[in-house]
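Sharing a structure, written as structure tokens. Questions coming.
Removed from the display is one protein chain of the complex; every other protein chain stays in position.
In order of appearance the chains are A and B, and numbering begins at 1 in each one.
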Amino acid sequence: MMPPWLASGFIYASALALTAGGITLLYITTRTFNFAHASMATWGFYVAYTGTALYGGSPYRYFPLVFLFGSLLGVICYFGLNRPLLRRQAAEITLMMSTLGYDLILLSGIQMYCDYLTYTHKLFARRVTMSVYDFQLGGTSAASIILPLIAIAFLTALHFFLVKTKFGVAMRATIENPVLAGASGINADAVYLASWVIGGGMASLGGAFMAMAMTGTPVIGMMSIPFMFAGAILGGLYSLYGGILGGFVVGLAEYGGVYYLATRVGPWVLGYRMAIPLLIMALTLLVFPRGLAGVAWRSVPRAVIGRLRGVGT
Amino acid sequence: MTTGNGAASRASEFFLRREVLITVALLLVLTWLLVSRGVSLLLTILIDFAIFTIVTLSLNLEVGFTGIPQFGRVIAVIAGAFAVGAIPGRLLAWFMGLPHGLSYAEDAVNYKVVPQLSEVLAGNAFLAVVFFLFSLVLAALCGAAIGWLASRPAIRLREAYLGISLLAFGDFFMWAGHNWEPLVGGTTAVFVPDPFRIVWGYRFQAVVITMLVVTLLIYLYVERLTRSPFGRALRMLRDSDVAAGVSGKNIVRVRTQSLMIGSALAAVAGGMYVIYTGTCTAIGFTRLTWTFWPWAYMMLGGIGSNAGVVLGVLLLTTMRSIITVYRFKLFGFLTVWGIDPLWLEYALMGLVIVVVVLFMPHGLIPAKVEPILPLGRVKKALERTAQG
Partner (left out) sequence: MLTIRGLHAGYGKLHVLFGIDVEVPSGGITVVVGPNGAGKTTLLSTIMGTATAFQGEVLFEGIPITGLPPHEVARHGISYVPQMKNVFADLSVLENLQMAGYMLPRDETQAKASQMLDMFPVLRRFVHRKAGTLSGGERRMLAIAMGLMKKPKLMLLDELSTDLAPIVAKKVITEVARLRNELGMTILLVEQMAKRALEIGDTAYLLVSGEIRFAGGARDLLHDPELARLYLGVKEA
């Protein structure tokens, strides 16, 4: 039996692990800081919600569809925006802005879709409590057990894909050295496309997860994108596994920290909960301006020993 | 040489024609709106235009001229808005012997106190002017302070990290204002004493004219600033940190100043907006409206071009108003599915960004590539060498 804060914390942390991992993956392959992750996540939630509310069954049934829908959004973004800009060798900030435009278009679509659901199907589509569709498992909500398991299963599969399959190794090769990878005959375009498929799917899946822990709204992704970014930055932006771990830590720290403070200091701290992930991010950047991956971890012990001996300067 | 000059002048003629064409078309549309919809719609457009021109000019100063990825424009706007919402009214209340402590922003107190303050301002023209000017100065000071704070990480952090940090802190300030009632009323709006009550009956017109005047002054100031040696230093820094460091410019100081000036201007806009609406609602200061919209305006107008920014803001505010007003006439078919066409506004802004990024990366009025040395000085130097 899990305490409720830990149950929601696990769901939320799994959601952030997926979304932050997706942001990191897209950044290390295409140099694109994806703002559209916000609305991709929201679309994921609405796909799961539509399925559950209109066609019944548990929300988990619709997760494969959620993933595919996110992939589709990613593929559209790649062919419509990202590829032409990458070919032009656009600056990082231009790539970032292009995804912001795409995000606003997706957001417009979400809002219209909500109107449609409300009008045609008489659903309260703008304030959705997905957890009512959940069932109980061992005294806690099933989501708090199932979702982390799905996340772990998915990330394990992703790991095996990257380590064991030829194309997965080719992806790692392209991430590390695009020029040499191209010279070896690896089609970089295919790698970018794959990372939009995987990253988009992860974003939508994360959004569907998130709505199991909090109220689902048309801006659920937009509200939580700073935390997805915080997770990616905590992970150092250059390591996929770092991003996944960073998202998980940020999510769990937010729920744990707020629970601790609310019981010790008072319930008013609940309103300032977003300070916790921001504080984690700010402190990380304060100590390591390039994030955790910017630190040459291997040389740290040597540098420390050098200092101690008085020759490290 | 002559062919090069010919090509350059032909190119400049082309751009001149394009911007002139757009401006004329816009003016025609605005006239048509004035005739068909009356003066109040035009005034609303002009207010949006004035406020967002200031915000976008300030954004352009930091992004276009300094090269800072300012994704937290809303922070400075909030600083100005909250300052004007929280402080001048309190001072006036204290002066008048009314409740002015933390309880000033409480719902039940605020809605009684502020109308009394507005009455006082309505009866005293001098006080009203002082109140207005004090509010703007206060907003500017708070904005400059926030800009200074933001400059601390801005010196250390790399592009993407800085942009994301600024964005995240913008959200944080909004939520802090939303949750901490004594500041600006928390979930309920705090009212702001109205210095324009004195011209009752013509309040709207007076507000619009005042704001346009302030906007014009700020435009002239920014234009002069970016042409000054300071502006050259900024551009040098933007193009190459190393080159500017070599030529002896103090990188840290110039970046800090740019952030402080930009933030102060954005804060003035935030303060004016609060005075115009007469209320300050923390939750209204979203990153969508106060960071992303200005980015879209700036990109459409042309990053690094002040005139472009003005045209971009005018074009998009007009288009947004047209969508709002004529949404049922133009996109009425959407209501068959119960869809409010107002949401097309997001799609419009998104499309503008996408189209600009893909097809016209330099915007409507591209920034001129100016030589780092002013042309006059280069000419003089050439003459001297020719004589010698």
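The rule is short, and it goes like this: a residue touches a chain if its C-beta (ideal position, glycine included) is under 8 Å from a C-beta of that chain, and two chains touch if they have at least 3 such contacts.
Model, not experiment: these values are computed from the prediction.
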Which displayed chains the unshown chain touches: A
Candidates A:Met96, A:Val128, A:Ala170 or A:Ala230 - the one touching the absent chain: A:Ala170
Chain not shown: contacting residue from A:Leu54, A:Ala153, A:Leu180 or A:Leu283: A:Leu180
Residue numbers in subunit A that touch the chain omitted from display: 89, 166, 169-170, 172-173, 176-177, 179-189
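Rule of thumb we're sticking to: only the chains that are shown with their structure count from here on.
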Computed distance of Cα centres, subunit B from subunit A, in Å: 32
Residues of subunit A defined as touching subunit B within the complex: 27, 33, 80-81, 84-85, 90, 92-94, 96-98, 100-109, 111-112, 115-116, 118-120, 222-223, 226, 229-230, 233, 237, 268, 271-272, 274-275, 278, 281-282, 285-286, 289-291
Residues of subunit B defined as touching subunit A within the complex: 69, 153, 156-161, 163-165, 167-169, 171-172, 175-176, 178-180, 288, 292, 295-296, 299, 334, 337-340, 343-347, 349-354, 357-358, 361
